[in-house]
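Only a portion of the chains appears, each positioned as in the full assembly.
For clarity, chains are labelled A, B and C in written order, and residue numbers in each chain start from 1.
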Amino acid sequence: MSDHVYKKIEIVGSSTESTDAAIKNAIAKAKETIRNMRWFEVVETRGHLENGEVAHFQVTLKIGFTLD
Amino acid sequence: MSDHVYKKIEIVGSSTESTDAAIKNAIAKAKETIRNMRWFEVVETRGHLENGEVAHFQVTLKIGFTLD
Amino acid sequence: MSDHVYKKIEIVGSSTESTDAAIKNAIAKAKETIRNMRWFEVVETRGHLENGEVAHFQVTLKIGFTLD
């Protein structure tokens, strides 16, 4: 087995629904341009508030993918 | 546009249901006394265990709001 | 009331469903061999990606329990 090399990028997903959906939205967007995604790491969870309620959950991820 | 100043406070929300509900409970409580809340940041996620199960999810947030 | 002593162990739970389910899976597994679990702390949230989607959420917890 060869010695793989990976790149990690940092993406922020947002969702009006949940923190998990914010993670999935970030990955769905990254999938449009990146192949061979292998793992993610949550770096930060935060969100916008409007009228005293959560308007968006925002989750910052690092996404690792194999460099061909 | 004027130079806004914000204050950040630290609140711990709890929920028997989920981490997201703990976040929302913290914000709902803060809303009772704070106007103009703008964002939150998750600082820590933990919880109480009873009888080998999650009794409460507890999420510590910082909440930022505009100082009038 | 006596001076309690606690031990903390580090467990990684995984779930195809959600981060909260990964937490619960970790605790359910720990419950098989540990009594008197009192609290948990989330240390890290990450996951595996396959075909551009979340295959597993993985949450690392510290679990504290009373030493008898």
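Assume contacts are C-beta pairs under 8 Å (C-beta built on N, C-alpha and C of every residue); 3 or more make two chains touch, one makes a residue touch a chain.
Please read all numbers here as calculations on a predicted model, not as lab measurements.
Asker: One sequence, 3 chains in place: how many copies belong to the entire complex?
Answerer: The complex in this structure file totals 12 copies.
To be clear about the criterion, only the chains that are shown with their structure count from here on.
Asker: Which word fits how the chains touch one another: line, ring, star, complete or other?
Answerer: The chain contacts form a complete graph, every chain touching every other.
Asker: Hey, how far is the Cα centre of subunit A from the one of subunit B, in Å?
Answerer: The computed centroid separation for subunit A versus subunit B comes out at 22 Å.
Asker: Can you list the subunit A residues in contact with two or more other chains?
Answerer: 19
Asker: For subunit A, which residues count as touching subunit C in their complex?
Answerer: Where subunit A meets subunit C, its residues are 19-20, 23-24, 27-28, 30-31, 37-42, 63.
Asker: Tell me, which parts of subunit A touch subunit B in their complex?
Answerer: For subunit A paired with subunit B, touching residues are 18-19, 44-49, 52-54, 57.
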